[in-house]
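All protein chains but one are shown at their positions in the complex.
This part shows subunit A:
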Amino acid sequence: MSVQTEARPVAVAAAPKPPPRKRWSRYRSRTFYAFVAPWLIGFLALTVVPMLYALRMSFTNTNGISDKARWVGIDNYVEALHDADVLHSLYRTGLFTLTVVPLTVLGSVLLALLVNQPIRGKGFFRTLFYLPAIVPGVAAALTWKLIFDKDAGPANGVMELLGLDPVTWLQDPAVSYVLLSLMLWGIGGGMLVSLAGLQDIPKELLEAARVDGAGKLRVFWHVTVPLLSPILLFQVVTGVINALQIIAQPMLLAPSAGGVVSAAKVSPDTNMYMVHVYAQYFTFGRWGYGSALLWLLFVVVLVITFLVMRLGRRVVFYNVDPDSQGEKG
């Protein structure tokens, strides 16, 4: 008894030890925040702060140099909504997005289905289809320019052999098709993602469907597509965001002087929204107006992404309930 009585005060004097579960929880929490901190700091410094700075600029008429810039309220936003060039570029970008996203997603799924077949040399074909995706965009665009040069390009050489008139590929309206083909050239990246999704589909489900008498098309439509739908949603969302923000390819396809590309030289048909924004900043020195255009695009992207995600809830099938994942671990 006495031993027990002496031991108790010592235990009381020491700091109360938290229960093991609480310590573990705190350790986990600290580790989590330590790991995400570099990203979060980068996000705040390189995204949030510049965005807020751009928001502030969007209410001024600054050109980035003058110290006489003044507050113009929402004038830049009002002008943007009435600017025929902005509306034109927005229309072209919307049209481009509606064309290129379905084509690239569909194309990548079809390619993935092709190279997922049990055929000889499928590794070779997977590499072959993926290779264009790792060619730097600048190199690909410049190659395209050489191929589609009106007077010296092989594309018109083939046309000539076929007895057809040469086409001015890099000008309107043909340049839209050149841009589209350039985008489709890189679908190997999407193919790889779709392939990973296809290989994740449990074979038992496919076999069960076949045993139940489903044909290839029905298996594809009722089993493969639903199980692949999270991957498709991911590709659609990232595809839409990328397409709405496209800038490099149209500028690289435009004529350059001594290797210097200019947003102002982009053909009207490929004058996408971000090209127009870039021109406002760096060609015309309208930093305030350009910032307003950027914020408008940000809102548009946000709304479209929200809508796609909402739509996704109805059509995307998750094999495992995503909400339960956090609780398991």
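Throughout what follows, contacts are C-beta pairs under 8 Å (C-beta built on N, C-alpha and C of every residue); 3 or more make two chains touch, one makes a residue touch a chain; residues count from 1.
Everything that follows uses one rule, which is that contacts and distances are computed from a predicted model.
Per its UniProt record, the hidden chain corresponds to "Extracellular solute-binding protein" from the list "Extracellular solute-binding protein", "ATP synthase subunit a", "NADH-quinone oxidoreductase subunit N" or "Putative glycolate oxidase subunit protein".
Which of A:54, A:69 or A:133 touches the hidden chain is settled by the complete complex: it is A:69. In the complete complex, the hidden chain is touched by one of A:171, A:245 or A:305, namely A:171.
Although one chain is not shown, part of subunit A still touches it, namely residues 26, 29-30, 33, 37, 40-41, 43-45, 48-49, 61-66, 68-70, 145, 149-152, 156, 160, 165-166, 168, 170-172, 255-259, 262-265, 267-268, 279, 282-286.
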